[in-house]
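A quick write-up on the structure given underneath.
One protein chain omitted, others in place.
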Amino acid sequence: MTLEPLLREHPFLTSLEPQYLALLAGCATNVRFGEGSFLFREGEPADRCFLIREGKVALEIAAAGRGPIIVQTLAAGDVTGFSWLLEPHQWQFDGRAIEPVHAIALGGACLRGKCADDPRLGFELTQLFARLAIQRLQATRLQLLDVYGNAHASAV
Amino acid sequence: MHPLSEPSAASPWTEPASWRVTATRRESDDTVTLELEPPAGQVFAFRAGQFNMLGAFGTGEVPISISGDPATGGPVLHTIRDVGMATHALCSLEPGDRVGVRGPYGTCWPLEQAEGADVVVIAGGIGLPPVRPAVYHLLAHRDRYRRVVLLYGARTPADLLFTGELTRWRSRFDLDVQVTVDTAAGGWRGDVGVVPDLIATARFDPATATAFMVGPEIMMRFTIRALQTAGVPDDRIFLSMERNMQCAVAMCGHCQLGPFLMCRDGPVFCHRRLAPWLNLREA
Partner (left out) sequence: MQLPAGGEGQLVMVRDDLDQLLDAIAHRGFRLIGPTARDGAIVYDEISCSADLPAGWTDDQDGGTYRLRRRGDDALFGYNVGPQSWKRYLFPPSSLLSRVRSDDGLAFAAADEQQAAPLAFIGVRSCELHAIAIQDRVFLGGRHPDPVYADRREGAFIVAVNCGQAGGTCFCVSMQTGPRAQSGFDLALTELLDADRHEFLVEIGTARGADVMSEVACRTAQPTDVATAGQIIERTAESMGRHMDTGGIKDLLYANFEHPRWDEVAGRCLACGNCTMACPTCFCFSVENVSDLTGTQAELHRSWDSCFTMDHSYLHGGAVRVSNRSRYRQWMTHKLATWIDQFGTSGCVGCGRCITWCPVGIDITEEAAAIRADDGAVAGGPGAVTSAEPGAPHSQKGQAGDA
């Protein structure tokens, strides 16, 4: 049974041509995470990315004395990151399911191999993940501006 | 009965009436809602989006959006954030205290114009109070609108306003509420992210929907871009703006933004009209 239909209906991949979806299906596995469990931990090898189908994932980071801080939440239709794409292939944050999560995991090495074999697929995927990175960057900048901050902390 | 629904032609300097604080509610660390009652025998009416000039004794007046329901009688709600001397004095008032009030002033949300289609209400931080009267109206006349969406963002979960009401609204089937914060401690089960990112996944028809938006200017500019990307036309995006306001009667010159006197031509503006001035630096 191929996961191609599930890939086809995921919003992140809607612009991908059918033959590439078929290729990706070869790297795909269906995964579930119970509430509270970690999809990935900071520092661990980022050997896959997750297309979230259901549930909510929190990207968190923790430090001594500060506890975990959520920097972003992702829900159905979102993707967790691009650390699989570029060296050093390492997760930058913790990813924790704050609701039960159903997702499709795409193997990183598998994806990179298929991109090497088919540069056109590589180009398409890089485009998709570049757009994701830009969106995340803009959001991060807006968070950084602390626009809701009090009069002394922010400009507006 | 002396209706104060239209600011009278009397002097703005002696027009303030002495209203009584009937209740106060702390909404967050730095935000308070005052419930104010006009003098006996006076009826006050306002339209969603308008503001009053409030002045605690001995401090200056400040423009405060009316945050209650325009359709109900009784005390008039004003939600104030403590950012300076005058607002600090207002936030420190107790029931029984008196405050000078004059108004209402300014333009209102075009609620009639938005009928027959989806409405997206977008609020950031202290922007929720000025738009809450519009939400009350939408809910009171629910059958005149199609989908109604409320997108609300704040700095942290502790900064969210009107959480009780938000919870009640979320449980309605005819209102779609999405709340997000810029950052949260682990344990927060809501969304973390920025308001503009909520637009892409919100369920509304961009071709026909009307958007009402209040928040910090930077947030509004990013959100406007997201709305435009989604296909909402400029003439159906409305925003509430803020500038230094002292007289509220289009005379002191402080609230100018280009050709607009914010107390008279705003605070609610159609984006199409305001757009050329929004992105100018130091305009």
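Read from first to last, the chains carry the letters A and B; within each, the first residue is number 1.
To be clear about the criterion, contacts are C-beta pairs under 8 Å (C-beta built on N, C-alpha and C of every residue); 3 or more make two chains touch, one makes a residue touch a chain.
The structure presented is a predicted model; accordingly, all values stated were derived computationally and were not measured.
Asker: With respect to the chain omitted from the figure, which of B:38, B:100 or B:233 is a touching residue?
Answerer: Per the contact definition at the top, the residue touching the missing chain is B:100.
Asker: List every residue of subunit B that touches the chain not included in the displayed model.
Answerer: Residues 7, 9-18, 20, 55, 57-61, 83-84, 98-100, 242-244, 246-247, 249-254, 256, 258-261, 264, 275-277, 280-283 of subunit B touch the chain absent from view.
One rule holds in what follows: only the chains that are shown with their structure count from here on.
Asker: Report the inter-centroid distance (CA atoms only) between subunit A and subunit B in whole Å.
Answerer: 36
Asker: Can you tell me which positions in subunit A touch subunit B when the two form their complex?
Answerer: So the residues of subunit A touching subunit B come out as 56, 58-60, 62, 67-73, 75, 77, 96, 98-99, 135, 138-139, 142-143, 145-151, 154-156.
Asker: Mind pulling up the subunit B residues that touch subunit A in the complex?
Answerer: 30, 83-84, 124-126, 153-155, 159, 180, 182-194, 196-197, 201, 215-219, 222
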